[in-house]
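Note that one protein chain of the assembly has been removed; the remaining protein chains are unaltered in position.
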Amino acid sequence: MIGVAVIGYGYWGPNLVRNLAETQGAQLLYVCDLRKERLAAVHSRYPAVQITDDVEEVLRDPRVHAVAIATPVSTHFRLAMKALMAGKHVFVEKPMASTSDEARRMVEEAARRGLVLAVDHTFIHTGAVRKMREVVETGVGDVYYYDSVRVNLGLFQHDVSVIWDLAVHDLSIMDYVLREKPVAVSATGMSHVAGEPENIAYLNLFFDSKLIAHIHVNWLAPVKVRRTLIGGSSKMIVYDDLEPSEKIKVYDKGITLNGNPQKNGEKIHQMLVGYRTGDMYAPQLDMTEALGIELRQFVDCIEQNGTPIADGHAGLRVVRILEAATQSLADRGRVIELEQQRLIA
Amino acid sequence: MIGVAVIGYGYWGPNLVRNLAETQGAQLLYVCDLRKERLAAVHSRYPAVQITDDVEEVLRDPRVHAVAIATPVSTHFRLAMKALMAGKHVFVEKPMASTSDEARRMVEEAARRGLVLAVDHTFIHTGAVRKMREVVETGVGDVYYYDSVRVNLGLFQHDVSVIWDLAVHDLSIMDYVLREKPVAVSATGMSHVAGEPENIAYLNLFFDSKLIAHIHVNWLAPVKVRRTLIGGSSKMIVYDDLEPSEKIKVYDKGITLNGNPQKNGEKIHQMLVGYRTGDMYAPQLDMTEALGIELRQFVDCIEQNGTPIADGHAGLRVVRILEAATQSLADRGRVIELEQQRLIA
Amino acid sequence: MIGVAVIGYGYWGPNLVRNLAETQGAQLLYVCDLRKERLAAVHSRYPAVQITDDVEEVLRDPRVHAVAIATPVSTHFRLAMKALMAGKHVFVEKPMASTSDEARRMVEEAARRGLVLAVDHTFIHTGAVRKMREVVETGVGDVYYYDSVRVNLGLFQHDVSVIWDLAVHDLSIMDYVLREKPVAVSATGMSHVAGEPENIAYLNLFFDSKLIAHIHVNWLAPVKVRRTLIGGSSKMIVYDDLEPSEKIKVYDKGITLNGNPQKNGEKIHQMLVGYRTGDMYAPQLDMTEALGIELRQFVDCIEQNGTPIADGHAGLRVVRILEAATQSLADRGRVIELEQQRLIA
Partner (left out) sequence: MIGVAVIGYGYWGPNLVRNLAETQGAQLLYVCDLRKERLAAVHSRYPAVQITDDVEEVLRDPRVHAVAIATPVSTHFRLAMKALMAGKHVFVEKPMASTSDEARRMVEEAARRGLVLAVDHTFIHTGAVRKMREVVETGVGDVYYYDSVRVNLGLFQHDVSVIWDLAVHDLSIMDYVLREKPVAVSATGMSHVAGEPENIAYLNLFFDSKLIAHIHVNWLAPVKVRRTLIGGSSKMIVYDDLEPSEKIKVYDKGITLNGNPQKNGEKIHQMLVGYRTGDMYAPQLDMTEALGIELRQFVDCIEQNGTPIADGHAGLRVVRILEAATQSLADRGRVIELEQQRLIA
């Protein structure tokens, strides 16, 4: 039985607590938060769980094997490092840290101590995204593009731009679904409220191949859109997260190329590009709550010395892109190289 | 009665001919095309119209006051200049020319000779776009962003990229709907077929104000999307051209800002950004065929010495952006300044 | 402070308990259920609430002023009568009873004792339905038809047909939204599982005026539909409950009738029927949880001796239609008169 503490009981913490309370192999021991009223809410709902506003108390307790951190991003590094140094496995909310340097140090600390470091890239544990990865791996062919729109009239954040708030989802999904990693990023955007971070942004991601990726995030849209298009040489996918059941649609559509264009010069192309349209299908999806699956995997990794799907390296790769995108945003879309090799090695 | 000749009877020419045959004040005298079978098609349908493969014959005829040019883009400049020099008013397909230099010379030639030069920016004559401009001018407040997606599984062009084929529509609509003109552009994209122009592209348009514009065009998408979002300080608009009747939806949504954030520092913002959600309405739209309206205006301008809504300057502004976007596309999204002042002056 | 007990903690009971726990002026004293494990669930969640499997204990307690009954339909009559006879106000789930005779006796008992009898017609307390009634009363003109489709792949009930399970919603909405009451009903349907009640049904409702109403309910549909069309002489409404925010759309569409058709005979009609198409608007809706509003009103009625919007008479009218529809269903759609006068008087 893995003893677990949840640190931070704000927006997401209650979901962690609710799922941990039902995770086989885990025992929820503590919830820690600085706000008395949040602790009171925990107590009335889960009288058996200890509540405290002192994270040191949690980390001192030898029955606690792991902590789940759901505090503001700016505190992730400090709390996670403290926990790792106390020998605790860590499950941390996304984005994993405020800077890639922080993220890298977290990865190194966990590796040095042989502890599990998992990042809560929730979406990659949904039935929809898992199915999308399966289709990409088995049927899409060469991936031509990845295009995502994630917009709505959303709560303005005051400390981070819309990129850190919304694009982080797309970046973590891309990191899981695509085999290739981006080598450079650029971003444009705008803040429409004086003194606030950017509320609309567009990211371009460049790869070594002909793959191109693009993400549109916006807190100020009149309609809610959650739609990703993936184009491949064999199949194309539409992932619409707002569809109640047919979230993933796979289209047998594309172009066909025949002959040897090099030999015959430019004119000949016109005859060689054909269009293919076949059936569409929407595979049945596993509707199990993603967070439950994810926490179960975290516990399994601790017990069996495994590596979570979204480990510290995945978290670091995402933070590195967020960081570079933020840098580009301040410079009207200048391309920022990602020095990917260092990050993954 | 204005005598008109149509030059080019390929994809769009038949629409020009059909509409000119019903345009009050215009008399369709000639259709000119190099292909015998196209001329035969004209003859069987419109036996009273003269057919010819010799553009000089058309331009020599003093009964011809105006020509409508619907040939490939690369020939627009040569044919339009020839017509203007022969004293004919010109209605030319979009994009107006292959380069801004050509477009500028066309504008100058028409101005020098006092001839009408109209560019066929068809969309701006639709009921939907005219209504959108009306709403932008009267109710949207400060325009924050203009975001357009125009994607489908479309015919690959072999001479021009998807920007010249599809983004030209969005640029002509923006030119008409927004009061501000862009001052710089950047574009990223990719060709997924060796030897072919880019089939997917993303454009960013920069303005002197906080307005930001973005266009996504794609010939290789599994679904057809034609959707524009306009966000303003007072209202927001969704323009979905695939909706059968409710193409324009106006949302009384947005954020409200209260207090004096400067005085109180960053912390105070959180309380000051509010969200506003009110009614949505979809105004009734005039469904008259845009091309008919447009050709009628062209004839009116000739008769009354007027200036068409989409005149040579509008066509030039659009071509200048296409040209700069193409330049940026080749350089991973480098920002290209538009030297707007020279263009408009 | 009104002391309340909830009887029945199955599917709907938890919603009653959660809302009552937050209803101003109400104090939740008891939850009563025959199943130990359900009572345990209450206790762990609401330790301050008394749990019991003995309804008599509840009814004996003088602190209990009112009971909310969320048990199977077949038990409503017995439990409600017991509660009324014990002097308790009653809030009962829909449908109110198994027969109109039972419903009528409940109404009479409550009236005799001066107790509040409310029926949980939840939908009529939603922002969408309240807005729909407002539009019908102020702008629709003569109501021509009311057409509702409520289908999905739903849980088969084993004791009642799809009419009692799904059409009850539409009947309660109609009862609230339309000023006229139906005078006759017919229904057709089918059971596709041997020994089970009808899983698909179509109801026709007849009125004294030209109003016609129709309801399609189906437990065996591949897609979920919740859509009501209301056609009127001045406006038309589409109510789509699956739309996340624009649930009510009001169309300024219809026909216009001019001249004097009587005088000129049949031929003249062709010129006199015109079509009108104007703007559509989707009013902003109050998104407050319906059940909370409803329970607050129940408490208010107890305190101020008022009558709930969905009182026993409303519940009785709905049950009478369900009963007649069931009778018609067994006889291939024979029309059953509703003897409305006796019911309402």
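Chains: A, B and C, in written order; residue numbering restarts at 1 for each.
The rule is short, and it goes like this: a contact is a pair of C-beta atoms (placed from the backbone, for glycine too) under 8 Å apart; a residue touches a chain by one contact, two chains touch by 3 or more.
Remember, predicted model here, so these are calculated numbers, not experimental data.
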Option from C:A40, C:M85, C:L257 or C:A330 whose C-beta touches the chain left out: C:L257
Among C:V90, C:A128, C:I200 or C:V319, residue touching the chain not depicted: C:I200
Sole residue of C:M85, C:V273 or C:M287 that reaches the chain not shown, by the stated touch rule: C:V273
Touch with the omitted chain, as defined above, among B:R63, B:R179, B:K224 or B:R276: B:K224
Positions on chain A where the hidden chain makes contact: 245-246, 252, 277-284
Hidden partner chain, residues of chain C it touches: 144-145, 147, 149, 151, 153, 155-156, 158, 184, 186, 188-196, 200, 202, 204, 206, 210-212, 214, 216, 218, 220-223, 229, 231, 233, 236-238, 249, 251, 253-255, 257, 261-262, 266, 269-270, 273, 275, 277, 280, 332-333, 335
Touching residues (missing chain, whole complex) on chain B: 45, 47, 224, 242, 244
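The working rule: only the chains that are shown with their structure count from here on.
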Chain closest to the middle [Cα centroid of all protein chains]: A
Same or different residue numbers at the chain B/chain C copy interface, by half rule: same
Chain located farthest away, centre of chain B as origin (C-alpha): C
Centroid distance [mean C-alpha coordinates] between chain B and chain A, Å: 39
Intercentroid distance (Cα basis), chain C paired with chain B, Å: 53
Chain A: positions in contact with at least two other chains: none
